[in-house]
Every structure is written in C-alpha cells, then in structure tokens.
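Have a look at the structure below before the remarks.
What you see is the complex with one protein chain gone and the rest in place.
Note that the chains take the letters A, B and C in the order they are written out, and that residue 1 is the start of every chain.
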Amino acid sequence: MNELISNILIGIGLAFSFFGCLGLIRLPDIYNRLQSATKCVTLGACCILLSLVIRYGFNDIGIKALIAIPILFFTSTSGAHALLKGSHISGFKMWEKSVTDHYSDDTLGKEEETTEKT
Amino acid sequence: MRAINVLIYFLICFATWLLLTHNLGWQNLVAGSVISLLTTLVFSRYFNFDVTKMINPVRWFWMIIYIIYFIWQCVKANFDVAYRVLHPAMPIKPGIVRVNLTLQGSLARTILANSITMTPGTIAVDIIDDILYVHWIYVRYLDHDRYAYRISGKFERILKKIFE
Amino acid sequence: MKGMTIIVKNVTALLSGLIFLYGCYIVLHGHLTPGGGFAGGIIIAGSFILLVIANGIQYFRLNKEKEESSLFEGAGIFCFLLLATGGLFLAVPVFFKNLLPGGTPGELLSAGIIPVYNIFIGIEVAAALLSIFLAFVIFKTED
Partner (left out) sequence: MMEWIDFSFWFLIALTALCLLRVILGPTVADRVVAIDIMGIIVVGICVLLAIRTGRSFLIDIGIAWIILSFIGTLTMAKYLERRKLNE
C-alpha cells in the first residue's frame, strides 16, 4: 500500500517537473519562464521527497528528507525572487504583449537620481 | 527578551541536530550540545525576531490552518501553470502590479512574499516601504482593490492572526 | 538601502545558522558517511559567505574578522601537522599514525584519530575559503 502511494507521488512529481521544464522552453520571456519553472519544479522535488518519507516511514532516512523540504522551499522561492529583481534591474525587456509595469514606473526616476549622485 | 531568543535558538539547533543524526547515544548528545552552543554563540545575534508572542497556542492553531491553505493554493498554482503551458495558444497576459500591504513586521512580510511566490500565477519582485510589487502571469483586472484581494487577501488575514 | 531585499535578508538570517550546523554534522560524521573535512568546511564557509552576500560587508564589520580567519587557518594547519608528526614521535615511525583506540563501529568515536584530523581539515578549509572570499571583497573597495 505504502509503495503504491509513493509510486503515485513519484508520478505526480515527474509530471510537474515535466510541465515546469516545458514552460522553461515554451514561454516567451524570462519572467514567465521563472514563474512556471520555479513553482512546478519545486513542487515536483517536494513530491519526490514526500514519496521517500511515505515509503520508508519516520526512520533516519525519512526524517532527513522531511528536513530537506522547508530548506528547499525557502531557498528556491527567495532565489527566484532575487533573480527576478536582478534581471529587472539589469534591464531585460518584458514580452511585448505585457499589460502593465508599475515597478519600472515607480523606480525608474529614483534609479537615475541615485546613479547621478554616485 | 534577548535571553529567551538565545534559548529558543539553542533549542532549535539541538532539535535539528537530533533529527539529523537520529541517534540517542551519549556521544551524539555531547557532540550535539557542543555544536549547538557554538552555533548559538556565532549566529544568535542575527536571529532578532520577536518570538515571545509565538508561545500562545492559538497562534499555532492558525499556523496549521495557514499551512493547509497554503498547500491547497500551491497545488492549484501548479495545475494553473500546467494549463497555461499545455494550451496551444498560451493564454498569458503578464504584467507587474503593485499591492499595498497592511501587514507589519518583517518576518510576516517575508513569509507572505514567499507564499505569494508559490501561489497561482504570481511571483514577488520587490518590497519598497509598504508596497509589494508582484509579477502576475494573467492580469485579470487593473482595479487595485480587486486584484489585491485576489493575490494576498486571505494570506494577509491569516498571517495577521498568527503574528499580531 | 544596502544589501539585497528584506526577503533575502530574513531568509539568510533564518537559514545561515542551520547551514553552519549542517556543515559541522558533515565534518563530524566524515568517517561514517561520505563528506568529511573538505566538504563540511566548504559548507561552513558558505554560511558566512551567504551573510556577506545578503547583507553587505558593513553589517558586521568584517575588516577585523579577516585577520581572525587567517589566524584560524594557520592554527588549523599547524594542529594538523602536529597531529601527523605526533604519531611519528610517540609510537612506531609511521606518518599519520592512529594514536587513539577504536570504538564500536557506527558510533561517533569509532575511528581513532581520524575525526580529529577531519575537524582540523574542516577548520582549515573553511577559514581559507572565507579569507579568499573576503580578500576579493575587501580589495575591491580599496582600489
């Protein structure tokens, strides 16, 4: 029974990882690629870790996998956030069909001021 | 306040050590306490969050509810992304919008931003003063109140019960 | 505002202590699992590098700590050599002689002197990597 559930979880993880990588290939610009890839691949890795916990129970190997889940969550989300901010500041264009960009509306003037001061 | 912070940090380190090694022999306990003491000496000065509020069990109850709600949102986010990727026409309409935060406290804002990164179609870009900038993959409305409720409304309501 | 955003700062403040603990775990269990002094030392140095990257260098005045880390490096390599030659002087003439008695296999103290070597290699690698990183950072400000 446990093996069946863990096999199903591995399947879900594989499917989500595949969708994430497909989004990495198909979507048009860097911001959308980051969206799909981070969410899907992180959840896929979490599903595979959970399948290990279910298969082996709460012994040494299972608890180590359980520790890895929050570390993976915090690092991948804040890493994606930092990359997104960095690529926006670095000036990569958004897709031409994008609707709004309040961030560059608000920060463009300030950035120029600070660069003039320094 | 400060002493309680250091004590809680030491306990967190010791518990992590015990979970990581999964062994209750005396050698392991001695090594774990020495390592946790070292970690507390070096790193507890960066752990300056207000943790004395968290002793209240009501906040723990809301935290469990938050985790369940977050997992539900996370699964929904993945099906959302899968739909947008697999659809041949790719129904995306991206944009960066601003959301006014009513939540105070840096730790609560950090958890809110990390949760927003994992929820359907949104990813946090930056926090400047009280404004959170969010990249949204499908901008449904341009009216501030409606999209702010949709992006961060329920998260903020539960996080207020946890941290304030 | 110095450093990266408040999100990255808080996440590094939460995680850096756990990363340090994890590096110590890898160093101490070097004779039971893969890893050992070198890998654990790199992770220990990584916890400090993470704080420097996220918060900037003014956050904890690392100009003084650079000297301390090179001091740690020297002390670590000195103790390593002392242990290596100590066996030469004390017992039969073998380099890296295992002085201490072995314990039951699987426990923490079961490999004689090898954990001690691992600890000193860990201190040495961590201090060396940290001082290389700080040398890059600090010399960039002085030019």
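One rule holds for everything that comes next: contacts are C-beta pairs under 8 Å (C-beta built on N, C-alpha and C of every residue); 3 or more make two chains touch, one makes a residue touch a chain.
Keep in mind the model is a prediction, meaning the values are calculated, not measured.
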So which of the visible chains would the left-out chain be touching?
A, C
Using the touch rule from the top, list residues of chain C that touch the missing partner.
2-4, 8, 19, 22, 26, 33-35, 39, 42-43, 46, 49-50, 52-54, 56-57, 136-138, 140-141
Could you please point out the chain A residues that touch the chain left off the display?
3, 6-7, 10-11, 13-14, 17-18, 20-22, 24-25, 30, 33-34, 37-38, 41-42, 44-45, 48-49, 51-52, 55-56, 60-61, 64-65, 67-68, 71-72, 75-76, 79-80, 82-83, 85-87, 89-90, 92
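We adopt the following convention: only the chains that are shown with their structure count from here on.
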Averaging over Cα atoms per chain, report the distance between chain A and chain C in Å.
30
Centre-to-centre distance between chain B and chain A (centres being mean Cα positions), rounded to whole Å:
14
Chain B touches at least 2 other chains through residues 16, 20-21, 113-114, 124, 126
Multi-partner residues in chain C (2 or more other chains touched) are 5, 7, 11, 14, 18
Where on chain A is chain B touching in the complex?
15-16, 19-20, 22-23, 26-29, 31-32, 34-36, 38-40, 42-43, 59-60, 63-64, 66-67, 73-74, 77-78, 80-81, 84-85, 88, 94-95, 97-104, 106-107
Per the touch rule above, chain B residues touching chain A in the complex are 16, 19-22, 74-75, 77-78, 81-82, 84-86, 90, 92-98, 113-114, 117-118, 121, 123-126, 128, 131, 133, 135, 137, 139, 142
So in the complex, the part of chain B that touches chain C is made up of which residues?
9, 13, 16-17, 20-21, 25, 27-28, 31, 35-36, 38-40, 42-44, 46-48, 106-107, 109-110, 113-114, 124, 126-127
